[in-house]
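Below: one structure, written as structure tokens.
Subset of chains shown; positions unchanged.
Chain lettering (A and B) follows the sequence in which the chains are written, and residue indices restart at 1 in each chain.
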Amino acid sequence: MKILLINGPNLNTLGRRDPEIYGSRTLQEIEQATAERASEMQTELRAFQSNHEGAIIDFIQAEGPQADGVIINPGAYTHYSLAIRDALETAAKPVVEVHISNIHGREQFRRRSVIADIALGQISGFGWRGYVLALEALVGFLREKER
Amino acid sequence: MKILLINGPNLNTLGRRDPEIYGSRTLQEIEQATAERASEMQTELRAFQSNHEGAIIDFIQAEGPQADGVIINPGAYTHYSLAIRDALETAAKPVVEVHISNIHGREQFRRRSVIADIALGQISGFGWRGYVLALEALVGFLREKER
């Protein structure tokens, strides 16, 4: 089983940006923690981060066909990138949307996701743990479907 | 550690209502599965369901002070019960909001939650598994705070 883990713009600065909101772990540490949990579950994790909307679409197009599911934290693109939405919809693999902070409890513009209604589910507000929960949720879903 | 698990109106009919959306497990089965996971984590679970807005508030007022956190699926009250929101806010315990289906991908009126911005986080779209994920997220958060 192979899962894509995609992080959008500015998430490469995790650990530096507003630690009281986003926590003190770096993206690399989070990716590693998630990969370790994946390994425990006999799952391969392919991590990717970019600040470029187009690069995220390129990645989804290139890797989507070989993957079983996608975990994505689209960062600020969550709120307007219909292009990433289309790429995910075309890939036609189950998508779990993750947000480190609780986007529903912040500025008005952060509450609207153009991705959410094509996703399997959304997890927000649990810091770095959200990635691990997303992985568990996605693998659980895929295993059940396999049967 | 003690966690409240609250389910709102019509969730006592789980298993009967649109099984293709809500799954075929009954609420009792879900409560039991969640309680078993709680037990593995040395946590006590106190489950409650009501169709009465007022009864949910009474329960939060009565049980909130002795609890460490709340998992709630407010059902249709999600969208307008400012009274339940106030009860949760007064209880001042961490709250995790759960929805069985992905509310962000359904009818427009199901996308608005009046609870979400006072919650620690929200999990939606993973069926009965969402309750177990919520428990793990909440206990993880509380254990970390304890240290």
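Things to note:
The criterion applied here is as follows: a contact is a pair of C-beta atoms (placed from the backbone, for glycine too) under 8 Å apart; a residue touches a chain by one contact, two chains touch by 3 or more.
Small disclaimer: the values here were computed from a predicted structure and weren't measured.
This structure file defines a homomeric complex of 12 copies, of which 2 are shown in place.
Convention: only the chains that are shown with their structure count from here on.
Centre to centre, using the average C-alpha position, chain A and chain B are separated by 24 Å.
Residue ranges on chain A touching chain B, taken from their complex, read 102, 104-105, 113, 116-126, 129-130, 133, 136-137, 140-141.
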